[in-house]
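Sharing a structure below in structure tokens format, with a few things to ask.
On to subunit A.
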Amino acid sequence: MLDTISLLIIVPVIFSILFVALPKSLYKILAWAFFILGVALSVKLVMDGTGVVPVPESNFAILENIVFVLEVLVILFILAVSLKYKNWPTLGLGIISAAIFGYTYANVHGAEGAAFNIDQFSQIMILIVNIVGTAIILFATGYMDHYEEHRHLNRQKIFYFTMSFFLAAMNGLVMADTLGWLFLFWELTTLCSFVLISYNMDEEGINNGFRALALNLVGGIAFSIGIVLLATNYEISTLSGIGAYAGTNATAMAAVALPVALLCIGGFAKSAQMPFQSWLLGAMVAPTPVSALLHSSTMVNAGAFLVVKLVPAFAGTNLGTAIALFGAFTFVMTSALALSQRNAKRVLAYSTIANLGLIIASAGIGTPLAVAAAIMLILFHAISKALLFLCTGEIEHTIGSRDIEDMSGLINKAPLLTMLISLGMISMLLPPFGVLLTKWVTMEVASSNPIVSIFMILGSALTTVYYVKWLGTILSTTMDKNAVHHQKPETYFPLSFLGLCIVATSILVFSIYDAFIKPQVATMLNIAPSVTGAGGQFSSEIGTFAYALIFIVIALAILIYYATKNMFAPRMSSYYLCGENSLEKDRLMFRNGLCAYDKSSASNIYLQNVFGESKLTTLGYVISILLIVAALAGGVL
Partner candidate 1 sequence: MGMLNLIIANVSKKPATRLYPFEIRAPFKEFKGRIIFDPANCIYCGICQKKCPPDAIKVTKAEKTWELNVFRCIMCTECVGGCPKDCITISNERPKTGAKEYIKNVAPATPK
Partner candidate 2 sequence: MNSFDILKIVLVLIGAPILGCLIAGIDRKLTARLQGRVGPPLLQPYYDVVKLFKKDNMIVHPAQNFYVVIYVVFVILSLLMLVFGMDMLMIIFVYTISSVALIVGGMSTGSPYARVGSSREIMAILSYEPILILYALAIYLLTGTFKLSALSTLSSPLLAYIPLIFISMLFVMNIKFKKSPFDYSTSHHAHQELVKGMLTEYSGPGLGGIEIGHFYEYVFLLGLMFMFWSSNIIIGLLLAVIAFLFVIIMDNITARVYWQWMLKVSWSILLIISIANILIVYYFYFKPA
């Protein structure tokens, strides 16, 4: 199994070097190869089974040195760029990180070994990172030329290098068990994110990059303090060690609460939870594949991943409740914020934060079913969001805008693309798709805490609103057809592939649950959630999610539609425009008072003055910071 693990880290690194070394014309071939390899490797890892894989003694020393060198390089890089761009906050944070690193190196004696821990959760993450991730890179080869052409850039080598390198770091992150190593991978992903956000090298990009860097450094500092505390006070140096230590009894849980809370704060920052959310929104200036890969389906999940992994250390404690509240609060707040956004990528960004909040909330609830829901949501959300982001990018290239309002009538301009993005949206808000299944599970399990469930209820209503608004807009008809058609296999294959994944995972949800999630929760919490999957229903003791029934009914509806379609011969007619249509010009044109023609149009309601960023953000900051303080206080007391 160790081979597979090393390959999963080494292959992306090799590809990143290949991308730099080989000319642009070969990128497509490279990307296809990468995709196939990624799928193969991740499947291989799943086949290999689970278990903790220690790094052999012989290699440990040299690897540990590599890790040390890399960490120093990371810190130097941060210091260097912040000096170069005179970004003092980042510089300050970099210096603090360096100090902590120095302190750790000097005072905490090094571990004797390192290990990778391959559990079912890691397997899922590996599948996401390597299948969805390489699909996104494949998409990028069909996307970046156009992107750069419009912006007069020529930095694709850096782009592909970073993207591939990021996959390596991400693979490491989800597999590593040793906290020190984990932290290195953690910081590496932060760096990749920084590089990619400032990809355009314009002022906005660089500023947003630094904001991301700074906020993640804050999280990183919390993380490293947590590691130091764990190592010095409890001699814990692995992630699984925390669970093992805390899982024993309530006093132990209380004891490790503070470092665990600190680790969680690191996770919150990475997952862009409420007081940190601004970096993820800023990150939307990056090219869409970056948003799809780092900022929705993989890297930001690392935070939630960490929190879920820590569940054994806080399940059922006050800290857990605080985390649940915090996550649920972020969910409702960012959902409300998404309501007022017209920029599709910002909507998706907020939606991402909201869903991560939901994952964190479920983790905080900490019952077996809740943890199962959290893990499943990570999976389903990653696939749907990757699809949504990529489609948004493709739409942007098709119509030249990412404003939701400009997308009206997309179904006429790019039917296939519209179907795909609609599938993505529907999978985010309606049954029988996986995301809603997990949302349903979350709501059911959260029902024992009324505040959390009220937050979730409000949040999910808000989610429905902003997605339906968008969905309706793209499915509406308008007649102007100024769209650029490109139907490259590199773009449409990944899109269709992700769409298929959504449907397939949703249909196979119970098998996935049985194969991955159930054993994972069982190992983490020592009890498996009591869920049965008979008759295409996902049932627990508190309810039943009849997904198969809905799939059948959808099929039935489609059947009925086609059966009845020709019973009533349809006749196309003009629009009702109070009688003032002009049919010669455009079906939506009407004659105005000056005897000239105007085009009628409709835009959606955004409620900026209620749910606008300026109205809600401050409130969000205050409450979320209070909640974090409460979590910390709960951790100490």
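By definition in this document, contacts are C-beta pairs under 8 Å (C-beta built on N, C-alpha and C of every residue); 3 or more make two chains touch, one makes a residue touch a chain; residues count from 1.
Inclusion criterion for the candidates: all candidates are chains of the complex that A comes from, given by their letters.
Source: prediction; values computed, not measured.
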item: Subunit A: touching candidate in this complex (1 or 2); value: 2
item: Subunit A residues within the candidate 2 interface of the complex; value: 408-409, 411, 429-431, 436, 440, 443-444, 447-448, 450, 453-454, 457-458, 460-462, 464-465, 468-469, 471-473, 475-478, 541-546, 549-550, 553-554, 556-558, 560-561, 564-565, 567-577, 587-588, 600-602, 604-605
